[in-house]
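With one protein chain held back, the other chains of the complex are shown just where they sit.
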């Protein structure tokens, strides 16, 4: 269908106009933006006949493109950060963004934890910086329209370098405070040097009622023997359309963990493109999604075992209430030379209500013969026998359901080792369940 | 490790050219002019002595087809077919519609004998228990040349005849059901088939009848540059049962040949249809030259309550396979099953699987797929399981396992699992692995050679599916798998 020229939708036209008017003011290299935009315009917003967007038709879901948010005033930024709630109270170095712009006043550059370097992205783009060459480490992403849009419009972000074992987690806090719809495009580049270790937290929040359109990308290059724990929370407002991409290239003998918890946004799509690029690396990518009403949440995942002897585990749990729709698309790729790969992917969904829907597409693409790969997918209701057992002990139905949902999601959350962070995520789950009961 | 290494080496040196059925039969043929046009369709329709409505149906399909594009979503790549460089009709010149076997060209009878398919009833009867009899419809290029046991089946009320005959003799039945499962506009290849189909089998089992014997169709492509476009329609009326088998072979040629069939199954209340395929079209040589393009649309409609449709396939042939035998589970409590073994070797490309569409209440489905990739082949399982809003209590269990032999092949799994009903329970599991060294060692320690051990393990791997085939065919299929993997399997 790619060779059929389709009429441009109003959103596509608006994006083209936004690019035309912003291209001279956006920081940095105009060429790479132009190239990304050219790639994007060739196919336009992806629709259901584009295989990767079969279940998330962005052409239909993104009717109007919101204007890109401007830089907030210092006072507005301060107020927005004070009002922020997501994962409040976790001990971490806060790196905050308001309306897609890095709030540099909030970071004390002179007293960063040892082993952490931060460079504002807008500045790096405008002045040129060595690390910029490391942007876009994953080819899969470059082909992706969501990523192309981010590359076209990325206005701000940070570059973060980690050397050695850093104890203090880094919390990238994204707050959209505008009350009318805005679009944002942030880019984070994280360079984790060989032997380095770090915990990265991302939280995304925005007010209910506004059709915000965040599109954020986090790119990571994790060195040999590094240890990265990445925990992300999507707590966007109820009308938001939130697109996000994690690109990770992981070196040898490393440990990589990424977890995404989704409760927010009317429509969300979180994409993970991970390449295990050195031998004996272990990766675990988990997700937990709880949606209700008319929400639509998509988790899309491509894990390429580019080197032999790597192990990957992917576990995605989805809880669907109301008339919401969950999507899981996961693919494990094992090229010819990646012998002794051990990859296991599981997607499990629970439908709590009549009107919900779940679409699962777990894929294996395997070219090496000496491998152990498996995937599984289940969807269904909560087990009636277990519910009866709990109720026979006096626990009311809703509470019994909550217990089981917690246990169900808990299997994906329990890999978050930091106890405070783990408890904070569990609290998010509990809040969601309380609101349901 | 050494044992496995050696097996791999053997796979590398494998030659697919051990196809047993690659001979050619010299028969004088009558053909339609090369290429596709309204005139060619009129020619086919006239040859078949079809009524006007059938011709109109074909022409409508053709008009539609001209607006369609060849699908490109499957994981196969091949040189595009030039649809104007194919003969759409080829029939033996000497008596293309024989009344009895005596009128059939002896060369053709010999061909079927060579293929192990005797067509003379007395030959079949010799030494065969009545319950093990199989009625055969033999399709040679574009026409059915013989159908056995027609009379005996007629006594039971079963209609089993070439579809071209059924169009003339049972137009009402054909009109009612043809295209009701695979609509004319369904997909590029099905629409092409609707325009140009030449022959195939028609089966009708009346209410309450258990078909007294296995029915089968044997497809043979013989003529050069000919496409085979068969159409099969099977209707199991209320409470009836039928088991149907198809087999396919073709001569070895350097050119690719197109086979674009449509099979429609309809099971009414409490009826059961078992459809088994042993597909052994010429797979091409080890360099990927020649072989059949097998682009087939097969779909069953469990239209009545408590109906059952089972697809079993053993796929070892064809250069390219594009095939998804599916079930529409419309009737409450209906059941769909899909059992598949797909073996690929040389440069074969297989993209096959199933669709289970749950529409009715308490519908169940089961998918067991075993893919074995060797040589430089690519083997993809692609499947859809979906539950619609009203499919309360739907159940599916899917298991698809792939085995790789050698390091130049690929095995892929692409399932789509869509549930719109909270009470539907779907379970899917898939694995990809190689033959375990421990298993190999254990077998060898007990005295088996590595080829024997590999064969044993592969047979174990596919056993769940082989069990679904009628006995004689299971044995044949097992042999076929061994031959297909020869070099890697003893």
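By letter and in written order, the chains are A and B; residue numbering begins at 1 in each of them.
One rule holds for everything that comes next: a residue touches a chain if its C-beta (ideal position, glycine included) is under 8 Å from a C-beta of that chain, and two chains touch if they have at least 3 such contacts.
Criterion: contacts and distances are computed from a predicted model.
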Hidden chain of the complex, named as in its UniProt record, picked from "Fe-S cluster assembly ATP-binding protein", "Lactate utilization protein C", "Heme exporter protein C" or "Bifunctional protein PyrR": "Fe-S cluster assembly ATP-binding protein"
Chains on display which the left-out chain touches in the complete complex: A
Of A:18, A:81, A:107 or A:404, the residue in touch with the unshown chain: A:404
Residues in chain A touching the chain absent from view: 384-386, 388-397, 399-400, 403-404, 406-408, 410-411
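Rule of thumb we're sticking to: only the chains that are shown with their structure count from here on.
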Whole-Å gap between the CA centroids of chain A and chain B: 44
List of chain A residues in touch with chain B within their complex: 51, 336, 339, 349, 351-354, 356-381
Chain A-facing residues of chain B, complex: 8, 73, 402, 404-434
